[in-house]
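Here the structure comes first, spelled out in structure tokens, and everything after it is commentary.
Let's turn to chain A:
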Amino acid sequence: MAVLDAFYHSLGWLWLVLGAGFFLAGTVALIRFPDVYSRLHALTKADNLGLGLICLGMAWELGWGRQSLKFLLIWLLALLAGSVSCHLVARFALRSGLGPDDPP
Partner candidate 1 sequence: MSQLTLYGLAAAALFALGLYGLLAYAHLLRKILAVNVMGNAVFLFLVALGRTDPQQTNPVPHAMVLTGIVITVSATAFALALARRLHREVGAVDLDAQSRRGEALDSTQTEESGKS
Partner candidate 2 sequence: MTATLFDALLALLLVWLGWRTVVSTNLFNAVVLFVIFGLLMVLCWARLGAPDVALAEAAIGAGLTAALLLEAYRDLTGNDPHHVHDVEDSPLRWPLAALCGLLFLGLVATGWQLAPPTELGETVHARVAESGVENPVTAVLLNFRGYDTLLEVAVLMLALLGVWATNGPHATLGSRQTLDPDSALIDAMVRLLVPMAALVCSYLLWAGAHAPGGAFQAGAVLAGAGVLLHLAERLQPLGTASTSSRALVTVGLFVFVAVACYPLVYGGRLLAYPDGQTKALIFLVEAALTVSIAHSLTLMFSGGRAFQRGRR
Partner candidate 3 sequence: MVGPIVTPLLVAPLCLLLPRRGLYPLHLTVSLTGLLAVVALMRAVALEGPLRYAMGGWGAPLGIDLLADGLSLMPLLLTALVMPPLTLYAHDYLDEDGDKQLNFWPLWYLLWCGLNASVLTADIFNVYVTLEVLTLAAVPLVVLSGGVEALRGAIRYLLFALLGSLTYLLGVALLFAAHGTLDMAGLAVRWAGDRLDAVGLALIVVGLLAKGAIFPLHIWLPPAHSAAPAPVSAALSALVVKVAFYLLARLWFWVAEPAAGAGLLLGGLGATAVFYGSLQALRQGRLKLIIAYSTVAQLGYLLLLFPLASGAALTGSLLQMIGHGLAKASLFLAAGNVIHVLGHDRVRDFAGVGRLLPTTWMAVGLSAISLTGLPPSVAFLGKWRLLEASFQQAQWWWVVVLVGGGLLAAAYLFRVLACAFVDDPAYPEVHRLPWSLTWMPLALAALGLLMGLFSAPLEALLLPGSPFAEAP
């Protein structure tokens, strides 16, 4: 049984590391990409996925229960907020005549 637990925990750690990796990718993208739209694109996608993985990793450690459901709720709310704000920023940028690749 101990092996299964060890494997179980290491899987948990794997999610956390992957999540952190996606956050790192998102931040690097934020710095590297030239214009608003690609930055928005990278930021929203990478961070949402990263957050999802971290929430999964945390819930993984706690097993089924109320806490894990709360983590799921956190992720869904963050998804909602992230996507709506991304949509608004993009629309505002488009409205104020920002072309695809001129700097913000």
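A word on the picks: all candidates are chains of the complex that A comes from, given by their letters.
Operating definition for what follows: a residue touches a chain if its C-beta (ideal position, glycine included) is under 8 Å from a C-beta of that chain, and two chains touch if they have at least 3 such contacts; residues count from 1.
Since we're looking at a predicted model, the values are computed, not measured.
Participant: Candidates 1, 2 or 3: which touches chain A in this complex?
Facilitator: 2
Participant: Using the touch definition from the top, list the residues of chain A that touch candidate 2 in their complex.
Facilitator: Its residues touching candidate 2 are 77, 80, 84, 87-88, 91.
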